[in-house]
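First comes the structure, then the notes that go with it.
With one protein chain removed, the remaining protein chains of the complex are shown where they sit.
Right, subunit A next:
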Amino acid sequence: MARAVTTQRKAINTTIAWAIGLLIFFPILWTILTSFKTEGEAVANPPVFLFFDWTLENYAVVQERSNYMRFLWNSIIIAGGSTLLGILVAVPAAWSMAFVPSKRTKDILLWMLSTKMLPAVGVLYPIYLLCIELGVLDSRAALVVILMLINLPIIVWMLYTYFREIPGEILEAARMDGAGLKEELLYILTPMAVPGIASTLLLNFILAWNEAFWTLNLTAVDAAPLTAFIASYSSPEGLFFAKLSAASTMAIAPILILGWFSQKQLVRGLTFGAVK
């Protein structure tokens, strides 16, 4: 039963919540605004908020000077490739654990989770060395595989929690009607599993896009994604606020938009189903 709330109380809640929300969002907003200023306006004191001459110049300069498109393309390939590969490997595994559980299913799931806890820095040199030996240092292929492995436990877990919500009775009914494994997979499970797979895709794409340990340490020029592109702006040479803002806005805009769609999945995915 919902309780009656006075309009006044609601107005107070709204004001406080919006104020705090805007405060937390402010750094992002400020970055976006600054990206449309000239360098002079970007450092003006007192700062100008909205009333400046909006310009797209910074975006043009950033694109021209650093070949933004190449970094963007690398990010898309690395994040997209690792996510798709991860899904391909994880769907069968999660399916079998959800529908044909055995005594060891729980142990396997927890063991998979434990590989996620391995601190990256603990295996930095071995991976670095392996990449050199295999000739894949600074290659997109290496990062696709590594990020896939890093996120595989999360992908398996998310899919598992989604698949487990598909009622087993439906499968039994299908089996009674003579459906084999193939029909079961194609006509019953796949349609029911699509939303779960889609949210898993989305969240893991975001995680891979923002990954900044392996992408910084294993790339130099050819395979460098947006994380590295931004890090290159930390050198004094790149210290121009408006251009820095334009570069930042371009790096985060796609993921901010995707992220807004994935709030709910975020909770489930990152708490391994423990909070829903």
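The rule is short, and it goes like this: a contact is a pair of C-beta atoms (placed from the backbone, for glycine too) under 8 Å apart; a residue touches a chain by one contact, two chains touch by 3 or more; residues count from 1.
In this section, contacts and distances are computed from a predicted model.
*Asks:* One chain of this complex is not shown here; going by its UniProt record, which of these names is it: "Sigma-B regulation protein RsbU (Phosphoserine phosphatase)", "Pyruvate dehydrogenase E1 component subunit alpha", "NADH-quinone oxidoreductase subunit L" or "Sugar ABC transporter permease"?
*Replies:* "Sugar ABC transporter permease"
*Asks:* Have a look at A:Ala141, A:Ile170, A:Ala220 or A:Leu256 and name the one touching the chain we're not showing.
*Replies:* Once the missing chain is taken into account, the touching residue is A:Leu256.
*Asks:* Looking at the full complex, which residue from A:Leu56, A:Met69 or A:Val123 touches the chain that isn't shown here?
*Replies:* A:Val123
*Asks:* Please pick, from A:Ala90, A:Met158 or A:Ala223, the residue that touches the omitted chain in the full complex.
*Replies:* Final answer for the missing-chain contact: A:Ala90.
*Asks:* On subunit A, where is the contact patch with the chain that was removed from view?
*Replies:* 1, 3, 5, 9-10, 13-14, 16-18, 20-22, 24-25, 27-28, 30-31, 34, 43, 45-47, 89-90, 92-93, 95-97, 99-100, 102, 106, 108-115, 117-130, 149, 152-153, 156, 172, 181, 206, 209-210, 212-213, 216-217, 226-228, 230-231, 233-234, 239, 241, 244-245, 248, 251-252, 255-256, 258-260, 263, 266-267, 270-276
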